[in-house]
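Here the complex is missing a single protein chain, while all its other protein chains stay put.
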Amino acid sequence: MTLRPLRKPLLPLRLIEFRTREAMSELTHIDEHGLARMVDTSEKPITTRRAIASARVLMSAATVAAIRDHTTPKGDPLETARLAGIVAAKRTAELIPLCHPLPLTHVDVRVELVDEGVHLEAEVTTRAQTGVEMEALTAVSVAALTVYDMCKALDKAMTISDVRLELKTGGKSGDYRRAENRHGTS
Amino acid sequence: MTLRPLRKPLLPLRLIEFRTREAMSELTHIDEHGLARMVDTSEKPITTRRAIASARVLMSAATVAAIRDHTTPKGDPLETARLAGIVAAKRTAELIPLCHPLPLTHVDVRVELVDEGVHLEAEVTTRAQTGVEMEALTAVSVAALTVYDMCKALDKAMTISDVRLELKTGGKSGDYRRAENRHGTS
Amino acid sequence: MTLRPLRKPLLPLRLIEFRTREAMSELTHIDEHGLARMVDTSEKPITTRRAIASARVLMSAATVAAIRDHTTPKGDPLETARLAGIVAAKRTAELIPLCHPLPLTHVDVRVELVDEGVHLEAEVTTRAQTGVEMEALTAVSVAALTVYDMCKALDKAMTISDVRLELKTGGKSGDYRRAENRHGTS
Amino acid sequence: MTLRPLRKPLLPLRLIEFRTREAMSELTHIDEHGLARMVDTSEKPITTRRAIASARVLMSAATVAAIRDHTTPKGDPLETARLAGIVAAKRTAELIPLCHPLPLTHVDVRVELVDEGVHLEAEVTTRAQTGVEMEALTAVSVAALTVYDMCKALDKAMTISDVRLELKTGGKSGDYRRAENRHGTS
Amino acid sequence: MTLRPLRKPLLPLRLIEFRTREAMSELTHIDEHGLARMVDTSEKPITTRRAIASARVLMSAATVAAIRDHTTPKGDPLETARLAGIVAAKRTAELIPLCHPLPLTHVDVRVELVDEGVHLEAEVTTRAQTGVEMEALTAVSVAALTVYDMCKALDKAMTISDVRLELKTGGKSGDYRRAENRHGTS
Partner (left out) sequence: MTLRPLRKPLLPLRLIEFRTREAMSELTHIDEHGLARMVDTSEKPITTRRAIASARVLMSAATVAAIRDHTTPKGDPLETARLAGIVAAKRTAELIPLCHPLPLTHVDVRVELVDEGVHLEAEVTTRAQTGVEMEALTAVSVAALTVYDMCKALDKAMTISDVRLELKTGGKSGDYRRAENRHGTS
């Protein structure tokens, strides 16, 4: 048992890291690829990044009618959901272990009541070294959960569905726009 | 302009509340039912409450293979997702505006890799005056978002789907078990 | 230099505590009464506690009109403020260093637009070993700050005033109801 | 009932947003101006921003004397309040729904015991795309609430008053300095 | 590819859990014992629990003298450390993934300046279904880190050492008191 490997050779850090991981894999049965790790964005340029995510809350016709008629028991779910989503976007890095904390410059959550339930869309912008896909997805997920919370006394069978990335711009990996029906259920 | 209505008549509180809301509705175009409000659980008995929620992350076969082969770029998504879900359950009341803070006695998140992607299930228990549906749904949602985060370099088209309550026990409103295919997409 | 005082005599804890504090006061120029300390509520009975706090946001007539006419630039400040206050009540123990974390059973925030600005009232309930005055005061303060935030593009001179406890019930120290004009400005 | 409007036309985003809001207003009785929304600061230049806010905690002469004599029951309220205010400034974006998260470069909270109670002043600095008024106001509010918490066993009638912005510099909207007696109570 | 295993057999929950884990272990190379899991405290009785933890911050004689003479550059580290420790105890369940959120009834942090540096002791009490060892250890760790932060401009070689549990009472596993020199360095 020696401390030396970890102590002395701090200079060639990439070396240590490699060796440590190899050693650990023997001990924990997690091989090198299993270890959770953040992406290092230190050398990436700061650019404007934007992402849009969407989700649906599917519900009974009676629940849709209750939202439309303002008779849901805990108040208006739509505006409350929008606010909950905006606030959640700002806390993404606390919730998603390997996300980077980012100085968001804009968060918007849009909701629409339709016959099948509630459609939600979140749009997040930053100027940073990495993208805001997770912030948009977190916003729309927490907004959808808030809709569930505010209507659950009426309808416990509501289902949150189709939480997905619609658009991503900025960054060197290129822009992304969702094609129809990929892995989707609709 | 008078302060009196809000100041003096603090005794009959339910009265004030009623009157204030009526007054406000004229001002803000939100009628009485529109105001977001927590359920008052002060008089409810403390009982053991349990809830189970589930979700799916749908992904390409190549992404499923990468998880199976431990070649996802940010490490093992499944165990990281489980931990993220457990921690998120404990923070539900911070995220969902009208949730009560509850002393959770157990949180478990279970994940399974299948051909279509990842299935997730969260089970939460407490002894409290209200149920833990939202805690289970939040756990499974944040776990699913974490799977997305850890695989998104491979597959941005992943979709989180079928986030729903499976089971709820405890409390006077009776137990709940999800029936097949209600509002669902599968 | 000796560790002994802190190590060995762990049995008579009150004794250590006393001695340590005395020793420390010589070192830090804070006498025994200066050290911040939580109240120990371990032996107090669990009872229903309720508190109501109020506040005012004073603003120009033009700002009041903008709220009334729904032309404030960041959206409706009143409902947003209500939600922010409810969420803040749940986080009081994180913000106020010596507050106890409490399982709140109800939080309500009421707002009213009057000629001089916005009146706010927060009511908080718990079943716990200590009261919820700070939760009610925190709710009303954060709600008032949110009103400021949403109107500040129109009126930076808005003033939050008269943040105070209106009512407190439960607990052995007896009920409290604010008398008119104590330390107040109105 | 159609999903199409939200799905397909993601390109002209401003268009969608407009249409969605219009649609929603019919459903929720909140018109377009009612929806809470963050300001988009993505295109604003990064400049040094500073803000100073102040507040007063009015209290009985006996409570002032207890602070002066170090006999308040929970320890020195002044230094504890200062620290609570500094920490709260860093969490402003979690508390105030539409605030941007900002990388604060300095927070200072100053307190002074006077005959009428405690005067507080908070000064916050950042280099960012938007100002720090809310951070300064939040710091001074939480510091004032902490004073209340630490003295409330002596004096429940304490009142937090005159929470207001004193100074704001940086940003294209120009500097602001509070004029005497605007909307104020003193 | 089938959803069935996770969907249908919700009744015998312990069964599912067992099977799922077994299945997962094949997929992820983490065997059943590797999966992080909270202890289920739902059936444990509520009793009074207390824990004391201690730590030391070892530092140069010059740094000790600076603390004693009040010349450390960021202000008094001892009282700031006490407050940071008290607040951190309340947030233990957010930081330590498998900890239960507990309604703490008391947190005290004691500090003492000695020749070798700063000795710290945290005492935490609750009435709950599980103990508060982690809360006491977290309090003392964050207090020690705060001492480091406030003195690091003078002495980057400071070392936090001997973070350990001193005493634990309450709960059916029996009381614990640390014996001298177990695994310790002193």
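Should a chain be cited, it is by its letter among A, B, C, D and E, assigned in written order, with residues numbered from 1 in that chain.
To be clear about the criterion, contacts are C-beta pairs under 8 Å (C-beta built on N, C-alpha and C of every residue); 3 or more make two chains touch, one makes a residue touch a chain.
None of these values were measured; they are calculated from a predicted model.
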(request) Extract the touching residues of chain D with respect to the undisplayed chain. (result) 48, 52, 54, 56, 67-68, 70, 76, 78-79, 82-83, 86-87, 90-91, 101-108, 110-116, 119, 121, 123, 125-127, 166-167, 177, 180, 186
(request) Kindly note down the residues of chain A that lie in touch with the hidden chain. (result) 1-3, 5-7, 10, 13, 16-17, 20-21, 23-24, 27-30, 34-42, 44, 93-94, 97-98, 100-103, 128-129
(request) With the missing chain put back, which residues of chain B would touch it? List them for me. (result) 79-80, 83, 87
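In the analysis below, only the chains that are shown with their structure count from here on.
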(request) Scan A-B, A-C or B-C for the interface that duplicates B-E, counting it as a duplicate when over half of the contact pairs agree by residue number. (result) B-C
(message) Measuring centre to centre with CA averages, how many angstrom lie between chain C and chain D?
(response) 15
(message) How many angstrom lie between the centres of chain B and chain D, each centre taken as the mean Cα position?
(response) 29
(message) At least two partner chains per residue is the criterion; list those residues in chain D.
(response) 28-31, 34-39, 79-80, 83, 87, 94, 97-98
